[in-house]
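Take a look at the structure below.
Only a single protein chain was left out; the remaining protein chains are all shown in position.
On to chain A.
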Amino acid sequence: MPALYVMIPIAIIVVALAIWLFFWAVDSGQYDDLDGPAHSILFDDEDPRHKAGVEQAADKQDKNPPHA
């Protein structure tokens, strides 16, 4: 039981943090478009920077094969 004396204030602080984070996200417009971002991830393959990143990672793996 004594643990509750610590846990309750911690729970309240965590909730306060979560609420602050949520308010910040809403106010910075992250919830304004609820349809677009769900699809935009599909187009990552077309992004040259993403492709470059993937190639770089593949290069590194080639240079240090796991069983070398």
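One rule holds for everything that comes next: a contact is a pair of C-beta atoms (placed from the backbone, for glycine too) under 8 Å apart; a residue touches a chain by one contact, two chains touch by 3 or more; residues count from 1.
The rule is short, and it goes like this: contacts and distances are computed from a predicted model.
The UniProt record for the undisplayed chain lists the protein name "Cu2+-exporting ATPase", from the options "Succinate dehydrogenase/fumarate reductase iron-sulfur subunit", "Branched-chain amino acid ABC transporter permease", "Molybdate transport system ATP-binding protein" or "Cu2+-exporting ATPase". Taking the complete complex into account, residues 1, 4-5, 8, 11-12, 15, 18-19, 22-23, 26-27, 31-36, 38-40, 42-43, 45-46 of chain A touch the chain not shown.
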